[in-house]
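What you see is the complex with one protein chain gone and the rest in place.
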Amino acid sequence: MIGTFQVRTDLALEARESYEEDDARIRGVKIQETEDPEKEIYTTVVKIETENGARAMGKPVGTYITLEAPNLSVPDEGCHREISREIARHVGDLLGEGTGGVLVVGLGNREVTPDALGPEVVNHLRITRHMIREFGRASVLQEGEKSVSAIVPGVMAQTGMETLEIVKGIVKQTEPDAVVVIDALAARSTRRLNRTIQITDAGIHPGSGVGNHREGISREILGIPVIAIGVPTVVDAATIVNDTMETLVEALDRSDEMKKLGGMLGNLDRAEKYQLIQELISPHLNTMFVTPKDIDDTIRRLSFTISEGLNLAFSSGEKQE
Amino acid sequence: MIGTFQVRTDLALEARESYEEDDARIRGVKIQETEDPEKEIYTTVVKIETENGARAMGKPVGTYITLEAPNLSVPDEGCHREISREIARHVGDLLGEGTGGVLVVGLGNREVTPDALGPEVVNHLRITRHMIREFGRASVLQEGEKSVSAIVPGVMAQTGMETLEIVKGIVKQTEPDAVVVIDALAARSTRRLNRTIQITDAGIHPGSGVGNHREGISREILGIPVIAIGVPTVVDAATIVNDTMETLVEALDRSDEMKKLGGMLGNLDRAEKYQLIQELISPHLNTMFVTPKDIDDTIRRLSFTISEGLNLAFSSGEKQE
Amino acid sequence: MIGTFQVRTDLALEARESYEEDDARIRGVKIQETEDPEKEIYTTVVKIETENGARAMGKPVGTYITLEAPNLSVPDEGCHREISREIARHVGDLLGEGTGGVLVVGLGNREVTPDALGPEVVNHLRITRHMIREFGRASVLQEGEKSVSAIVPGVMAQTGMETLEIVKGIVKQTEPDAVVVIDALAARSTRRLNRTIQITDAGIHPGSGVGNHREGISREILGIPVIAIGVPTVVDAATIVNDTMETLVEALDRSDEMKKLGGMLGNLDRAEKYQLIQELISPHLNTMFVTPKDIDDTIRRLSFTISEGLNLAFSSGEKQE
Partner (left out) sequence: MIGTFQVRTDLALEARESYEEDDARIRGVKIQETEDPEKEIYTTVVKIETENGARAMGKPVGTYITLEAPNLSVPDEGCHREISREIARHVGDLLGEGTGGVLVVGLGNREVTPDALGPEVVNHLRITRHMIREFGRASVLQEGEKSVSAIVPGVMAQTGMETLEIVKGIVKQTEPDAVVVIDALAARSTRRLNRTIQITDAGIHPGSGVGNHREGISREILGIPVIAIGVPTVVDAATIVNDTMETLVEALDRSDEMKKLGGMLGNLDRAEKYQLIQELISPHLNTMFVTPKDIDDTIRRLSFTISEGLNLAFSSGEKQE
């Protein structure tokens, strides 16, 4: 029941799950799941193909690839290398062959640990654009390699500017063929934190990300392909309240003595439930997030894994594996 | 009701509030409240004088001074200067006049924003001990000024050592007259986050702080006075669940249609309630914390305010104001 | 003699000194010196008014204000406040009254301590532009206060882009009325390090700054006023070689036995001297810089002093003093 209350999620995977409870198939949305048990990587490709599908999913038309890897949050070097290769493969596919120059945008606030994913990824990238301009493409890049530039724009409280304004200005001035944005996301469930990577050609959308962008960054707006790579590193504090409510109802249902109570809660009509949840979410909570205590290690590992994936994709990503 | 469920708090103020609901006065505990409406600083001094009081409060014997200042979380320079002076005054009082050398310990993890308070405070301190050794006390310090040393020990995941081991070793080797530890605390309520400073001569105790120390740092263990300065910068994620439950019951009570339901929840006996809460708190949540999105600004301001207070206290703190 | 060998300096003051040795007055250049003995601030205003003056000085037409304050490199809070006020006054004068919105650009590499001045200044700025857009100018700013935005673009090795490309793109997109750039400079003499602030309306020019910009940032290029604030935090390693040669000649002259030798060195003709110096400067040295060991403290203090100056200038800088 309470699942229908709108909790923000940046993951298409979670949007689908929420929908699926009511109806298994949505017109205009194709879903394909593959599992690599050996590497322990579970891949879900959600293709939203029509405006109808977009409305149903609450996400724009596009391809959403989700890699789930339990090992992503543990320090297993071999496993991380596999994930880097997967990232490279998908980013290479989405970029296509004609892309010569890529601008990578590391979104987020480097001063707030779980929001520092984007800036940290940019730290580890191999930047080549300036060398090409100085020494010539032939002496810097190999066949098929991309010219790479990058920016860490900072967040609005630091810059006074929308990220979109900064990115749009730089894109117009430096004319890359594609933009890749990296962002820390807010997940709906603590279960997905730091073990899920979403890669999409649908860009970044208003209200997504830890910092809650007010304007999106997408192909429609920039005029060139925009690939967004996101990892959920926080859960909105309000989500915790929602999860608690769900668990409460389940718990009440399981306990014989409490069943009547649970039934009553479950029987509240939609408006009553909505009012109840609104009261439970204190205004404070909307400005807070929940994150694991070892988030510093996690961000360090994740940023390294993603930047390796991008370095592979930009050097000769298409031919990977 | 649910307030009696044991949620961790590092604040004596909150321990008192929780108790007070049942019984207004506790033997062995003295409480004094003062309000400075002009400066908007509310001071509560809790003196736990006997073992009985300590048991009742769940805190060791000692003096706990709590400064509450709504303006602590806003960028008002004048207000922060007032708070620095208050800190200086209280730290000076607790240190007493005979203290020649102070070791400041900045607890916490500088890589995790809300836990970086201690390390950041140490960054801004005026360190003098090494200069005294080189140039002589007379040429470095003024009458009554203290010799100041400082250490940022890091957290156990970074060092493999208990903070206490590090501090104990350094104290034995360098023989300060007193230790001042700075730590980011976990509060029980989001309402107190980043606007409350606790100063106590009771030291730091197991299970307190964002990082959850396994061993305390106190006068009993180190053999010299230990003053602890703490600011709640996070709320345990489990606390949010508890708060939600409390609000739920209140909400149910307010709504006529829901009153019956609320009454039933309220009528669950202690064991049932405890079981219910336990089920609601997922094991994940115990490794997570909740913190505001602008925690970077807050830590920067707070660390500056506290270090100014300490610099004042160590130069001629007693004569302040 | 060797002083005529062209060592790079970003300070108009030093350009003038070098010239002055040959000829005291240059047409098209006006110099005014004032001293405030109480505050220990020495101010030199060099106005390059004509192209002739610009050629002679090797600097573009413009006003160059240099504040020299020996206390800038010591931790004296009162003194720093005076300097902040001086900065505010000069920046206010150069901006003029009509300026509504200012974009501050923190040049340099935040990962290299002496080059982190610009990024650190931006860290402490009061950013208002985004609040104006959200809440309206009247509720955010006071009469005469400026809308402030800021960017830390990073250096070319990190971004693959010229700083100018980034700034130009952002200026076109966000349309500020003026740009203020902050940069760490290379001085010609270790004597000026960290105790001199240059404020100019002539912008930043190719080859200046620690990172050696390849393209300038100026009013001609951006179409709006560009005020540059610079502090020399490093000396080019090559400069040290030059200084050594000068001192060598002086030393030789002072020592009776060595006088003959010094005379001979002094009598080398221009071409010989130039060849000699070139040989002395190993190619390695061109990629190196010289900086004081306590540069971390210095950058922290300087960035605070400058950001305070800018905050004053942007709130009501003109009325300062």
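Which chain is which? They are A, B and C, in the order written, and residues in each are numbered from 1.
Note that in this section contacts are C-beta pairs under 8 Å (C-beta built on N, C-alpha and C of every residue); 3 or more make two chains touch, one makes a residue touch a chain.
Please read these numbers as outputs of a predicted model, since none were measured by experiment.
Colleague: Out of B:44, B:66, B:84 or B:149, which touches the unshown chain?
Modeller: Spelled out, the listed residue whose C-beta touches the missing chain is B:149.
Colleague: Of B:39, B:168 or B:191, which one is in contact with the hidden chain?
Modeller: Residue touching the chain left out of view: B:168.
Colleague: Which one touches the absent chain: B:59, B:80, B:129 or B:192?
Modeller: In the full complex, the listed residue that touches the missing chain is B:129.
Colleague: Contact with the hidden chain only, please: which subunit B residues?
Modeller: Residues in contact with the chain left out: 122-123, 127-131, 147-154, 156-162, 165-166, 168-174.
Colleague: Determine and list the subunit C residues touching the chain excluded from the picture.
Modeller: Residues of subunit C in touch with the missing chain: 109, 111-113, 157, 190-191, 210-211, 235, 237, 240-241, 243-245, 247-248, 251-252, 255, 257-258, 260-261, 264-265, 268, 272, 275-276, 279-280, 282, 284-285, 287-297.
Operating definition for what follows: only the chains that are shown with their structure count from here on.
Colleague: Hey, how far is the Cα centre of subunit B from the one of subunit C, in Å?
Modeller: Each chain reduced to its C-alpha mean, subunit B and subunit C end up 44 Å apart.
Colleague: Any idea how many Å lie between the Cα centroids of subunit A and subunit B?
Modeller: Here subunit A and subunit B have centroids separated by 36 Å.
Colleague: How far is the middle of subunit A from the middle of subunit C, if each middle is the mean of its Cα atoms, in Å?
Modeller: About 42 Å, centre to centre.
Colleague: Give the residues of subunit B touching no fewer than two other chains, as numbers and ranges.
Modeller: none
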